[in-house]
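For this view, one protein chain was removed and the others were kept in their places.
Let's look at subunit A:
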Amino acid sequence: MNSLLLDLLTFSSVLSAILVITARSPVIAVIFLIAVFINLAGYLILLGINFIGLAYIMVYIGAIAILFLFVIMMLNIRLVEISEIGNQYNKNIPLAIIIASVLSYLISLNTISSKFDQIYLITALFDKVNFWLAGITSSSNSLYIGFNSTYNNIFVNYDEVQVLGAMLYSSHGLYLVLVSFILLLAMIGPIIITLDKKNSPQ
């Protein structure tokens, strides 16, 4: 059931990501971007990364996507410009195909091993033998054996937020200060960039 939901969320997130980059109007693109964020947040929450999933919804949808929508509505873009853009869409397709194929080749060179997985075959064979002889089934070919989040809670019952807070505020406190400076820069920078000195009343 859980795996089916994860597959469904994967499929719909990829579909909405494709719809983001092919959308004709920027407002539609931002709405599908919100759909991607919701799908990925649901994926994380289903896996067990609850806090970051909720932070995704809060930060990405509540701040970034709303900022995008606000800027798009403030800029008052005409639809004629966008349909002019759509005519030149086909010109970049060869470059896109080249870059995508090279990048996926480079990634698959490192991550996906092309060798046949013999160890898995052997364990699956032993599972079959065990099942025939003794009636014992093992869940070793289940995908979730490496992703079991309840391993943490066997000895000490920590909440996830407790662990994250202990790491954030004790051993990684300097980075927190650094991030606060980055956010301060992100506040001051756009104010100075968009300050209109000629038309201001002073």
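Assume a contact is a pair of C-beta atoms (placed from the backbone, for glycine too) under 8 Å apart; a residue touches a chain by one contact, two chains touch by 3 or more; residues count from 1.
We adopt the following convention: contacts and distances are computed from a predicted model.
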Name under which UniProt lists the unshown chain, selected from "NADH-ubiquinone oxidoreductase chain 4L", "NEDD8-activating enzyme E1 regulatory subunit", "Small ribosomal subunit protein uS5m" or "Exosome complex component RRP40": "NADH-ubiquinone oxidoreductase chain 4L"
Missing-chain contacts mapped onto subunit A: 10, 13-14, 17-18, 20-21, 26, 29-30, 33, 36-37, 40, 43-44, 47-49, 51-52, 55-56, 59-60, 63-64, 67-68, 71-72, 74-75, 77, 81-82, 85, 88-89, 92-93, 95-96, 99-100, 103-104, 107, 111, 146-147, 149, 151-152, 163-164, 167-168, 172, 175, 179, 182-183, 185-187, 189-191, 193-194, 196
